[in-house]
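One protein chain is absent from this view; the other protein chains keep their places.
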Amino acid sequence: MLELKSITKKFANKVVLNSVNLRLQRSQILFVLGRSGVGKSVLLKTIVGLIPQDRGEVWINGEKTDPLNEEKMVTVRQKCGLVFQMPALLDSLTLQENLEFGLEGNQKSGLRKYLDWVQLSEGVLSRYPSEVSFGTQKKVSVVRTLLREPQFILFDEPTTGLDPVSREVTNQMIRNVVKESETGCVVVSHDIQSAIELANSIMLLDEGRVVFEGTPEAFRNSDQGLIRSFCKGMVVLDA
Amino acid sequence: MPDLKELMGSIGNWFLFSKRVIGLFFREGISRKVLIQQMYQVGVRSMVTTCVAGIFVGAILAIQINLQLKDFGAQSFLGGLSTSTTIRNLGPVLIAFLLSGRVGAFSSAELGTMAITDQLNAIRCLGLNPLAVIIMPRLVALTISSFLLLVLGLGLTVFGGIIISSIYLNVNPLQFVSHIPQFVSGSSIFIGVLKSFLFGLIIGTISCFVGYKTTGGAEEVGRSVRRTAVVTLVSIIVIDFLVSFVVESVTQLIMS
Partner (left out) sequence: MSPIPYEPQIEISHLGFAFSADKTHLLKEINLALRAGDRLGILGPSGSGKSTLLKLVSGLLIPSQGEIRVDGELIKRQGLKQSRSFSQKMAMSFQKGGLLDAYNAWENIDFALAELTDFSESERKERSFHFLKQVGLSGSENKRLKELSGGMLKRLSLARVFALSPSILLLDDPTAGLDPVTADEIVSIIEEYAENRSVILIFASGDLAVSFRLANRLGFLWNGFLTYEQSVYDFKKCDNPAIQQFIRGGLSGPLTEPVYART
């Protein structure tokens, strides 16, 4: 289980995360929604210790993380992967080399399976990141994390900037990941549609605070002003 | 102008960074494949420029020294004096200047870009240490390549001197070469090689440190490149002075 207790983070004078609590079991999908710049990405980076929190604790499988201890965080990151919004692949390596970077031999065996999940053909892997589309780069960065077989995966805006077709592939991939590997997923996103379709629970952040936490149905039916504004962003096809 | 406290802080950080990365090298070593790959990227491409620079540096200094020697009618000593001066002092410095721009600035830009596009963070998130898998190979490759390029360049300064002397200064190549052993002692060569190594280390550590610490956007990467160039140049001059000073003083002491 992944657990956050009262995570608080301040940048200059702005409180970006204010006593955020979170709980995620394996095989569950949690969507974290909120306006831009509200601290959603910071939350993910805090979980893996890239940005140490000012106050509060992160617990993974019953162990508290120590973000100031880089060596210990290495083990945490092997259990909990983070997929960035921008693919962040190494430009000087081919896609294949990016995937295999730092991997032991026996971990490469899952490659075929994961490529299928993201609908990527092996032939593309000999190319360099600059030669492939944004969507392809994003897929490779996901497979890169999947190969490490973490217990939890954090996705930072996985469908932003993607075509509707690619969005569906991404959502399908997340479903597979959760079902086949029992991975717990935290997805930070603007994509209300995907949130409603995929999430077991939805969390809404506003001004650093958790203002909603519950099921997608509860989210849809909520009459909170902010939630209604968010839901306006959903496409109504039958009107 | 940075204030003194900030300056000392930066120097301290650079020192700790270098110690950490070099420590990683000694503890974990580096795969030969990775090292050669990095050295190719960094070094091989700069070989032509370094050779050209070496030849010209040697030529320039030969002309300069020749001017002084002519007044004394001591042109026969041109080869020895020119080579000695070049190898001990100006040669390493000038060629290192060239390399800091070509090789140091490039690495600093590359690492800076990796830092700001979250590539280094992404590697951390895979459970790897970017210092060990990205920075250290580059730093080691940069240092070794710079060192080798410097030595190569220095060697070519002799040729530069020979060429210009025979074409332009009317000094016979054989004559040029003949006095070299007389003036270019073991200590000269030692100083030249030592400086080459230290300058290589400076180029390697500073460009990697500045690149790695880049935060922000594209503008900051540009700033990092500029900072690398300036700091490297100044450090080279300072170290050049210190080494020369120390070696001369020690030599004096030994002589007396």
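Here the chain labels run A and B in written order, and each chain numbers its own residues starting at 1.
Here is the rule we go by: contacts are C-beta pairs under 8 Å (C-beta built on N, C-alpha and C of every residue); 3 or more make two chains touch, one makes a residue touch a chain.
Keep in mind that what you see is a predicted model, and the values were worked out from it rather than measured.
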Q: Would you indicate which residue among A:S166, A:T183, A:S201 or A:S222 is in contact with the undisplayed chain?
A: A:S166
Q: Can you work out which residue in A:N18, A:S41, A:T136 or A:S181 touches the chain that's missing from view?
A: A:T136
Q) Which residue, A:I60, A:I153 or A:I192, contacts the hidden chain when the whole complex is considered? A) A:I192
Q | Hidden partner interface residues of subunit A, rising order | A | 34-37, 119, 121, 124, 127, 130-136, 160-169, 190, 192-193, 226, 229-230, 232-237
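Basically, only the chains that are shown with their structure count from here on.
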Q | Averaged-CA centre spacing for the pair subunit B and subunit A, given as whole angstrom | A | 44
Q) What residues on subunit B touch subunit A, complex-wise? A) 41, 110, 113-114, 117-119, 121-129, 133
Q. Which positions of subunit A touch subunit B when the two form their complex?
A. 45, 48, 50, 70, 73-75, 77-78, 81-82, 84, 86, 88-92, 101-102, 141, 144-145, 148
